[in-house]
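Excluded from the complex is one protein chain; the other protein chains are retained at their positions.
Chain nomenclature is as follows: A and B, assigned in order of appearance, with residue numbering initiated at 1 for each chain independently.
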Amino acid sequence: MTAYVSVEGIARRYPGMTVFRDLWLEVRRGEFVCLVGHSGCGKTTVLNILAGLDAPDDGAVIVDGQEIAGPSLERAVIFQSHALLPWLSAEGNVAFALGCRHPAWSRVQRREAAREALARVGLAEAAQRRPAQLSGGMKQRVGIARALAIAPKMLLMDEPFSALDALTRGALQDEVARLVAEADQTAFMITHDVDEAILLADRILLMSNGPEARIAEVVVNTLPRPRTRANLHHLAGYHALRDHILDFLLSRSRVRPERWDPRAIPSWRPTTTLPPTP
Amino acid sequence: MPPSRCACGRAHEGLACDAAPPDGTGLHGAAVEQAALRAVLPRAATRRVMLRRFGAAALMAAIGESLPLGAAREALAQAQAPAAPEKRQLKIGFIPITCATPIIMAHPMGFYARHGLEVEVIRTAGWAVIRDKSIAREYDAAHMLSPMPLAMSLGVGVAQPVPWAVAAIENTNGQAITLATKHREKRDPKSWRGFRFAVPFDFSMHSYLLRHYLAEHGVDPDRDVQIRAVPPPEMVANLRADNIDGFLGPDPFNQRAVFDGVGFIHVLTRELWDGHPCCAFAVPRAMIAEAPNSFAALLRAIVEATAHAQKPENRREVAQAIAAQAYLNQPPTVVEQVLTGTYADGLGRVQRVPDRIGFDPFPWHSMAIWILTQMKRWGQVRQELDYAQVAQQVFLALDAGRAMREQGLAVPDSTLRTHVIMGRSFDPAQPGDWAERNIRAA
Partner (left out) sequence: MRHDPAWRAALLSLLLLAVLLGGWEIAARRGGGAGAAVDPDYAALVGAAAAQGGQTPFPKPSDIAARLWGLLRDPFYVRGPNDQGIGIQVAYSLLRVGTGFLLAAVVAIPLGFLIGMSPLLGAALNPFIQVLRPVSPLAWMPLALYTIKDSAVSSIFVIFICSVWPMLLNTAFGVASVRREWLNVARTLEAGRLSTALRVILPAAAPTILTGARISIGIAWLVIVAAEMLVGGTGIGYWVWNQWNNLSLADIVIAILLIGAVGLLLDRALGALARAVAWQE
């Protein structure tokens, strides 16, 4: 299967410092990919480049056969801090996005669709409330509703739950898992929460520390679906997966092997069920 | 200005003279007689023979037996009656001081209406504003200080020279030097060194008279005292606040200072120069050219109002009319004291000076010449001036004289006369050393 999204040799530099260079990665259609790494390694920069909010100094990003040139409705972003427009209600925020996606729709159509999107994230009664009257979790749910309502080709998420408390975070993670599965949505998420990555992702990319960060390893998540927070830690292979990733973050993220091919990143999968792939 | 044909038949510069009777003799009468003669004796040869044989007088008398020559002459004179004004609605700006009495009173007392004009008199915030609004032609005519048209025509104090004219003098006398009550013992000007004085404007009779008064008493107006320009209502307030020690300003503010107990009247300007001009009825030269009939009607109204105000028996009525809120906006008793000349002097006595303020419209050229010498004296004008020529261009004695003539007022024979100023004689033909700084030695 050809990659739906192909990141080819992108680099990002600032005066005196290279964040990363010669970065290659792929996302297949319907796949959920997580990028995990320490703070400051450049994960958000990668996401911004994928979203089109930032332009790479070298290389290109190809989505569905076309090189991207700037932000697009096809690549919806869920921001770390919800980024809702505070003068609009929850419904208004989603309707705004729908208006951008479907300029020909009437106000009534937009509002109906907005209400539907909010119902899907469980916020039907809070539709008329302004962001100031919503809790953190609810605001982020509106952000999710807004992003999904426009049916993008790819969903980009920048540590979307890191600003929330643990309980809310858990609830939302389950929601996102469900919604993404329902819509067969291609998704790319940045996180530093290992459990979150294991819960949601099909493949987990491990990013080394910056500067000159690289994707050190690709971890294939073989745990069976459907996965929820409740059953996750009972699944076979969970602990091996988790240990492996934690090891990376705690010790191997600073390692730089001598012979390194950015296009052939080593892959790893937990060995409980299947023999390791070379 | 080219000399005009006076109705007396002689061409002479200056004024309508006494020899132009309204009953149609003179130039008009001659025209009627010529017409009658030609009607009776159509053939020129016969006319010549008859005139040589009998003489013109006898011939006219004979013709007059059968033809109504007298009526014809009168009719012709009447036909020279005023033409309709081009512009009937006019705006005149004024500053609310008693100097503007004729301009103001003509409104409520109907003088403008009588001459076919609808005039709006507009109270204005200050001399500079009146000047600017006049230059911008927002006003058709305005109340100005009599030196202002001279300064404007010479280009002094304005961006460029703009020809302006004094059509009539508004008032004579009517000012005073008022001092703060605390100076009641300091009546000798020699003790005024270090005093701060106020005058309404730099180009004003107030400024020149004050300076001359000080100079005559050995006080240098530029070095020994401070003189500043202050709007008249602020003069009283400044006196009260001890910001100034005295002022030479227009009424009713001298009287108002007495009324409010902040000052006393030290000397009336009448005692410095009896009959000095103060304010003027000023028009742009352009207005006279564009709307000569309106100008003539306006001048007639002003001159008539001035004459009415001059009569002592009318003073009280005029005072009541102009003290109203729409005009001077002062307590009526203050205005009445100024116009009638029976006033409290601020030192406990009631004074009686009936000609404390006078209303005489004639714009003497000699007055203009004196003003010009003072402008030179104090450095406001530096170039060489032909005094007589400037005076003639700005002070329109001819037009004023004509208007006065029509009202039946006595018109002077000449535009020049000598004036007595603080005991010294000023001869306009020989201004002499009046333009010199001349601070008399103490």
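Everything that follows uses one rule, which is that a contact is a pair of C-beta atoms (placed from the backbone, for glycine too) under 8 Å apart; a residue touches a chain by one contact, two chains touch by 3 or more.
Fair warning: this is a prediction, and the values are worked out from it, not measured in the lab.
Undergrad: Out of all the chains shown, which come into contact with the hidden one?
TA: Contacts of the omitted chain with visible chains: A, B.
Undergrad: Using the touch definition up top, pick the residue from B:Ser207, B:Gln337, B:Ser366 or B:Thr415 that touches the left-out chain.
TA: Going through B:Ser207, B:Gln337, B:Ser366 or B:Thr415 one by one, B:Gln337 is the residue touching the chain not shown.
Undergrad: Just to verify: which one of B:Ala45, B:Val350 or B:Ala410 makes contact with the chain not shown?
TA: Answer from the full complex: B:Val350 touches the omitted chain.
Undergrad: Of the residues B:Arg47, B:Arg88, B:Arg123 or B:Arg417, which one touches the chain left out of the display?
TA: Of all options in B:Arg47, B:Arg88, B:Arg123 or B:Arg417, contact with the hidden chain holds for B:Arg123.
Undergrad: I need the residue numbers on chain A that touch the omitted chain, in ascending order.
TA: Counting only chain A, the missing chain is touched by 51-53, 70-73, 75-77, 79, 81, 83, 85-87, 96-97, 100-101, 130-132, 150.
Undergrad: Please identify, in ascending order, the residues of chain B that touch the omitted chain?
TA: Against the missing chain, chain B presents residues 96, 120-126, 129, 132-133, 135-136, 138, 159, 232-234, 236-237, 240, 256, 258-262, 324-327, 329-331, 333, 337, 342-344, 348-350.
Going forward, only the chains that are shown with their structure count from here on.
Undergrad: For chain A and chain B, what's the span in angstrom between their mean Cα positions?
TA: Chain A and chain B have C-alpha centres separated by 94 Å.
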